[in-house]
Each structure stands twice: as C-alpha cells, then as structure tokens.
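With one protein chain withheld, the remaining protein chains of the complex are depicted in position.
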Amino acid sequence: MPAAISAIANVLIGGIFHAAVLFLVAAGLQLVFGVQKIVNLACGSFYALGAYFGITLVNFGLGAGLPDWTLLPLLVLAGLLMVVIGPPIERLLRAVYDRDESFQLLLTFALVLMFQDIFRLVWGANPRSLNNVHLVYGKWTVGDFSVPVYNLLVIGAALLTAFLIGLFLKHTTFGRLLRATAENRAMAEALGVNVRAVYAAVFTLGTLLGTLGGALVVPTAAASLDMAVEFVIEAFAVVVIGGLGSMPGALAGAGLVGLIRAGALVLYPEFEILAIYLIVIGVLLLKPSGLFGKPAA
Amino acid sequence: MKLSRRALLTSLAAAGAGVTAPGVFAPAVAQAKPCRIGILAPRSGIAASAGESGLRATQWAVEKFNVGGGIAGRKIELVIEEETNPKDTIERFQKLVQQEKVDCVQGIVSTGVGLALGPVAEEARALTIYWDGTTQDGVDEKLPNPKYLFRSTDNECEAVMSSLLAIKHWKGQFKTIAGINPDYSYGRNNMAAFVALLKRFSIEHEVVTEQWPKVGTMELTSHVAALKAAKPDLIFSSLLFADLPVFMKQAHAAELTKGTKLVFPAAGWQHTLMKKDFTPEGMIFGHNTLYFDNPKATALQREFVAWYADKFKDYPNWEADRAYFAIASYKDAVENAAKAKGASWPAIDDVIGALEGSSVESLGGKGSWRKDHIADQTFVQGFSTHANKYDFVTLDPARIETMYSTELQKPAGTNFWDWLKMAKFQI
Partner (left out) sequence: MKHGSALLLVAIAAGALALVPLLAPPFYANLLVPFYGYAIALLGFNLLFGYSGLLSFGHALFLGLGAYTAAVVAGVWGIKEFEVALLAAALAGLIVALPLGWLAVRYRGIFFGMLTLAYGMLAHAVLFKFYHLTGGDSGMRVPRMHLLGLEFAAYNKIELLAGPFYYYCLTLCALAAFLMWRIVRSPFGLHLRSLRDNAQKAEYLGVRVHQFRLAAFAISGIYGAVGGTILGFRTGLADPELVYWTHSGHLVFMTVLGGFSSFLGPVIGALALTLLQDQLQSLTQYWRLVLGAILALVVIFLPRGLAGLAIDVSLLLGRRSAPSTASTTETA
C-alpha cells in the first residue's frame, strides 16, 4: 500500500473505531428516546459503569487463570452483568413518565451526579486501565497500515449490534410491539400492549448498549471519573445529527462524527471539537429532525 | 485524615474549657488549642487522583508531626474542603478562613482556580500555600508581589527541563517534531516552551503537526493516526491525567512509538498507569519533584514511599511532595518565628517573614521559598526503563538527571518568554 493511502487508511480506521463505540451508546439513547421519549443524560454514566466493571471483571478473570483470549467474552459479560441497574432505574423513572420531559431529563441528571460519587466510592479516584491485553488478538498490518484486530472486532460487534437491532425491530413480534408503542402509546395500550413491560424491556436494552459500549472500549482506553460527563455530550451530537429516536440515524451520526473528528485532526486540528458542535447546530437548524428522524412537531 | 465533625467539636470543647477554667492552666490550654490547617484539594473529576496523592501526603505529615508534638507545641488538625471550579472553590476557601478560622490554607492543583483564588487570599489576609498550578504565562501582571500567597514552582519547569534533556541527548538526531498536548494553558505553554528552546539553541526543526485534544478525551486513535501520517522524528507531549496512558496505549498499538523519540515532561503524574506493555524504554520521562524509586532518595522519601506502598498498594506522584513541602515549610517557618519571638505563637507576618528565603527538606529533595513567594524545588527526570519489579516503567538509574528549579524557572519580575531567550542554561 502506498504511504499516502495507508496514512489515510490509518486515520479512517481510527475514526471508524471511535464511531463504533459512539454508535453503541447512541443506539441506547435512541432506543430509549424513540420508545419512551426520555432523553437519558445518564447514558454516559452507564458507559462509564461498563468501563469500570469491565476492568474489574477482566482483572479478576485473567487473574484467576483464564487465557488472554477470553478478554472479549469477559468484556461482553461485564456489559451484560451491569445491565442489572437497568430495571431499578427504569422503576425510578416510571414515577415521572406522565410528567413534562424536563422532569425526566432532570431525573437522569440526578443520576449523573450520583454515579460520579459512586464510581469514586467503589473504584477510587485514580483512573483505571488494563495492560495491553487487547493486542492478544494480534494486529492486521499492510505496509504502513496497521490496526489491532481487537479494534476491528469492536467495529464488527457494533455493526452486528446494529444489524441485530434492526432485525429485532423489524422482524420480531416484540420489535413490532415496540415500534407500535413508539408510534402511538395510547393506541398500543388500547390494543392490549403491556406498555409497562415494553418500557422496562426497552430501558434495560438501552442500558445494556451503554454498558457494553463502555466495556468494549476500555481495553484501548481507561476508566476515569470524568468520562461520563465528557462522553454524553458527544453521544448527544450523534443522535442530534442522525435524528432523535432513529436507529439508522445513530449509525449515520456516529459514522459522521467519527470521520469528521478524524478528518479535522489531519486537515486542521484546532477545529476538531468546534467542527462537531457546528455541524450539530447546522443540522438542528436546517433539518431539526436530523438526517433520519421524523420531522419535528 | 478525614474531616470529622466530632474532631471539630472536640476542639471547640477544648477551646471552651479554656474559657471556663482560667488561671493556672490557661497558657497551657492556649498552647494545646490545635493548629488548624485548611486543605483545598480536588476529589472528583480529572484531577481527583492528584488531590488524593496530596491529601495522603498531608495526612502522613500530620501524623508524623503530631507524634513529635505538632507545630510549636500545638497539635495539627486538618479541615478538608474540595477544590472544584473557581467560583465554588473561593466559597470553600472563605469557609475555611472565616468559619473554620484555620491558621493556614494549603492545596490547589488547577491553574484556573489558583489564578482566581490568589487575589481572594490576599484580600482575606490568609496565609495560603499552593501545591501546584502556577503558570508563568504573563503571571507577573496577574498576581504581582503577593504578601499572603505562596505559590508552587512554575508549571513550565518540567517542560523546560525535558526540552533541555532532549537537546542535550538528542541534538542532531531529530528534525521533524510533532506535538500532542492538552488544550489548556499548561499544554499550550509547554509546547511553546519546547519550540522556543529549540530556537534558542539554534536546532533546525520543523513542526509537522500540533494537536490539542480536549482534556478528558479517551479516544485518541484518530490523533494517533494523524501523528503517524505526519511522520515526526520526535513527539513532545505534556498530556496528563488518564489521557496520557490512553494515548500511549493507542500509540503503541499503531506502532507510532517505535523509532520515534518521545519527550513527555508530565508523564510522572500518572506513572503507575504507564504500563510496560505499551510504554517504551528510552523516552524522556518527567517525574517533577518526586520520583518514588529514586536510588538517591533521602531517608525521608524512603520512609514515606514505604508507608504509601504499604497502606495504599500504590506509589506516590509529585503532588505528594508538593503537599508535604507546603506543610513542612509552614511548620518550619512557624517554629523558627516562634523561636525568634521567644516561644510564643508567632503572628502571621512573622510566619511570612520566616517562610521567605527558608529551606526545608521535602520528600523529593530540597525545597525553598523565594522572596517573591515562588517555590524552588528539586526536579527529577530521566529515560524510561523496563528493568524493574513493577508493571509500569521507571527511570533508568544510570541516566537520572536532577536539577534545582533555579535553573528551570524565570527569576522574579521577568517575562517567561524573554527569559527563555536569554537565560544561561546548563547543558
């Protein structure tokens, strides 16, 4: 591969990896917003929770003698286990379902505040990170182009998730129920849908996407106290660009944000963060429903 | 040491006892009234681990001093408040000074908070000693000649030292340089100082890319790729917090660090996160004022590091040294002033006078206070090695460099950038 092309490929794959993680968390946000009309500020906290617990479980597992290749299964397991916080939080949110959306937003803001201290209480003030275990799957190298296979696996996992969610929403009975509830809650209720159960399932699934995203990213990153507050803003950028509540939108938005960041870094590094917010505002103004969302009421 | 209401109440009760039982014991009780030191340290967010390290060192110092009778016969009592944003930290500071009536306030890690708090400390006439966060970028007109405020060594010291080491050891071996530094004044100044020193020593160089990731960015693979595309001979980075190990890990995975010279002045702030797995040998690695594994360490440092490792299963970074220096130099000054005044507790002006020009042995070596209330301390940097018993990198014992900050920071009243152009550097 010629040097210029491999350089571009390196930048692109970096952007796509970032996009993959963003997609997982944004998909959780979208699902919950799409069905329950709740903007969940705590999605960043779920992400951080997945990251912290992922480290704990991997350290425990590998420390107990499991082979290194179990890293990915352990992380997925960590994401799955942390889903236990989904139902109780959904139970809490149930108290404000019928209220103005500002109450729901604020309740999730309260969760953000609480989680900050819970992380410190449980995992301490020091950032946590793993050794280089994610290189256990090797690297894929072509000339100057090189990417850890782990990163490709995460990208694959994100795409698989997108595919499964799509399949689930389109082709399963529960998926149809879910879409019907999202479309018209009263109608769905009248038709005998157990909306309460649907909400509980949706929120739990949304939580899972967040914790899974955090667990999958942590081998290449670190878990720290500020990650939740920082990450939620970027996840928001994704859902706004893609369109609130839209799954394809989450995929497109994540891809766009990842690539814009990567592109800006090469062309004009000073512009990196600014570029994302400008695009968010541009999208909101020109097409507030986002690239894939339904028109705003 | 946790702030406990009970401790506070006991001390109030002790003070009350002094009032109700005057006469014979009055002077003794007055002496026994504890010396209260207010601490402002970050506990949450990015700087939480620095705050924790500093708090632990303070706790160690207080236990040690109290065993020896406290400060000039008064036991030390800590009142701890959290350093957050400038606005709230000022409120906590005033609580310490006006409500808790502390004798001295110590702490502060963030530059922004330090800048905002400076004038408040002056107005409150409250003796205040900063651990960290002094930037020299135009600081001369921002906080001129403080009386009550004592500030840490310049943030830029470590960048100056790393730059000098890079020039000394690698001159002629690099031409293209790249920077990846946090997007705040510390990162900007450090990178600018490095480039200014290259110019000063007429080193031919070309800056191929400069990146400024937002502090707290955990996904740096795009930055790594952009750096790699620029193909630099040398990378200068003052990244810190969790961002740095994340960058190293992702850079290692992309093979950016292979064959590239690395100058990382702030790496020691999170040294235990710099795992051997992804941190190469031979990089210039700054430990600032405390290198925990220094073969030339004093008995004091060894005692502290052993206690720290035993108690927290961790190894301290430089914030611990800064915190120790603050409280040890305060103790020293109070006791010297008391001695000069004949054993009574000295007035604040006497303590300030005693601090000026004083020297104490801090954890990482000698530390002293300049007349303009800026600290001078001992800096340690060197080249990273994997030859140790830890899972993170340490310094190659044969290539450790130690400098006193008189060689690394501008003297009083000069402009930092002018000083870089004309100072005499020992290379």
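Going in written order, the chains are labelled A and B, and every chain counts its residues from 1.
The rule is simple: a contact is a pair of C-beta atoms (placed from the backbone, for glycine too) under 8 Å apart; a residue touches a chain by one contact, two chains touch by 3 or more.
Because the structure is a prediction, the values reported are computed rather than measured.
**Student:** Taking the complete complex into account, tell me which visible chains touch the one left out.
**Tutor:** A, B
**Student:** Looking at B:116, B:207, B:348 or B:423, which makes contact with the chain not pictured?
**Tutor:** Residue touching the chain left out of view: B:116.
**Student:** Among B:95, B:386 or B:399, which one is in touch with the chain left out?
**Tutor:** Only one listed residue reaches the unshown chain, and that is B:95.
**Student:** Any idea which of B:62, B:104, B:124 or B:338 touches the chain not displayed?
**Tutor:** Only one of B:62, B:104, B:124 or B:338 touches the chain omitted from view, namely B:124.
**Student:** Pick from A:17, A:123, A:150 or A:236: which residue touches the chain that isn't shown?
**Tutor:** A:236
**Student:** Of the residues listed, B:44, B:66, B:298 or B:415, which one is in contact with the missing chain?
**Tutor:** The one listed residue touching the chain not shown is B:44.
**Student:** Please output the residues of subunit A touching the missing chain, sorted low to high.
**Tutor:** 33, 37, 39, 41, 92, 95-96, 99, 101-103, 105-107, 109-118, 120-121, 229, 233, 236-237, 240, 244, 270, 273-274, 277-278, 280-281, 284-285, 288, 296-297
**Student:** Name, in rising order, the residues on subunit B that touch the hidden chain in the full complex.
**Tutor:** 2-3, 5, 43-44, 80-82, 85-88, 90-92, 94-95, 98-99, 111-112, 115-116, 119-120, 123-125, 135, 137, 142, 183-185, 188, 214
Keep this in mind: only the chains that are shown with their structure count from here on.
**Student:** Distance between subunit A and subunit B based on Cα centroids, please, to the nearest Å.
**Tutor:** 36
**Student:** So in the complex, the part of subunit B that touches subunit A is made up of which residues?
**Tutor:** Spelled out, the residues of subunit B in touch with subunit A are 43-46, 48-49, 51-52, 209-214, 216-219, 221-226, 228-229, 241-242, 245-246, 249-250, 252-255, 270, 272-273, 275, 277-278, 314, 391.
**Student:** What residues of subunit A sit close enough to touch subunit B in their complex?
**Tutor:** Going through subunit A, the ones touching subunit B are 7-8, 10-15, 17-18, 21, 116-117, 120, 124-127, 129, 131-132, 134-135, 139, 144, 146-148, 151, 217, 220-227, 230-231, 258, 261-262, 265-266, 269-270, 272-273.
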